[in-house]
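Working notes for the structure below.
Yeah, one chain of the complex is gone here, protein chain that is, but the others are all in their spots.
And then chain A:
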């Protein structure tokens, strides 16, 4: 409904602008009441400034073009970096703020001065409240130039989709058993010693087997260091989001699976994903994590995925 009612340019009076208008009205009344020409002079200046504000703000929003540069992983519930590239064909623009239109993304980016010709990348920290694809309709460019009395907005139609990954930091349960067995004595995922020569040391992660701590090096470094060997024990996990989950339960499961996958991949395991109507083969590394997060972000929004495709 909001989109329907929105004209190409919108003008909003700021708080100071409202007071300014009241003062203008008062001075006008005073001028009429007293016939004092100096009040007419002040009134003329106030009215002139109002018109000038309209003209200059309009000039600011003219000859602009916007494109989305993209973003690094957008996780629900936390700020993520988002960028727009702003170009002006001629003339200068001042005090522009950019945000996405009609989407539940909070935050905006700003630029103080935009000269003609050069492309300026505007960065903003946006926050998405929930997981899933966000259909982007356009970019809203607002300016309060020149005096901050009025905020003039122009919407640049720019369709697109932003995929918001599940929320991070959800306290998940221990992953289920590995799909393929281990080699060696250990039966617990934490007791994985690996084989071969010592390959290196790294800080012991949360939940990792304390028996792999290299105590001598840890004592000298002042922190717990874990031994890594040439052939690390790799396990393969296939995490699952069952069909039939909806709403909050589905959200929680997606967040849980995302967190589990993150931990397992961090630990060097291979992780696959079983989703309703889709299966991702197990894999390791950050690329696999991104694939898993994308797949989890689309869960429950399959029809939009088809549209987007």
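The rule is short, and it goes like this: contacts are C-beta pairs under 8 Å (C-beta built on N, C-alpha and C of every residue); 3 or more make two chains touch, one makes a residue touch a chain; residues count from 1.
The criterion applied here is as follows: contacts and distances are computed from a predicted model.
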Protein that the absent chain corresponds to, by UniProt name, given "Raffinose/stachyose/melibiose transport system permease protein", "Glutamyl-tRNA(Gln) amidotransferase subunit A", "NADH-quinone oxidoreductase subunit D" or "Transglutaminase-like domain-containing protein": "Transglutaminase-like domain-containing protein"
Residue among A:157, A:200 or A:287 touching the omitted chain: A:157
Residue ranges of chain A at the interface with the undisplayed chain: 1, 3-4, 7-8, 15-16, 19-20, 23, 26-27, 30-49, 51-52, 56, 92, 94-97, 109-113, 115, 123, 137-138, 143-148, 155, 157, 303-304, 307
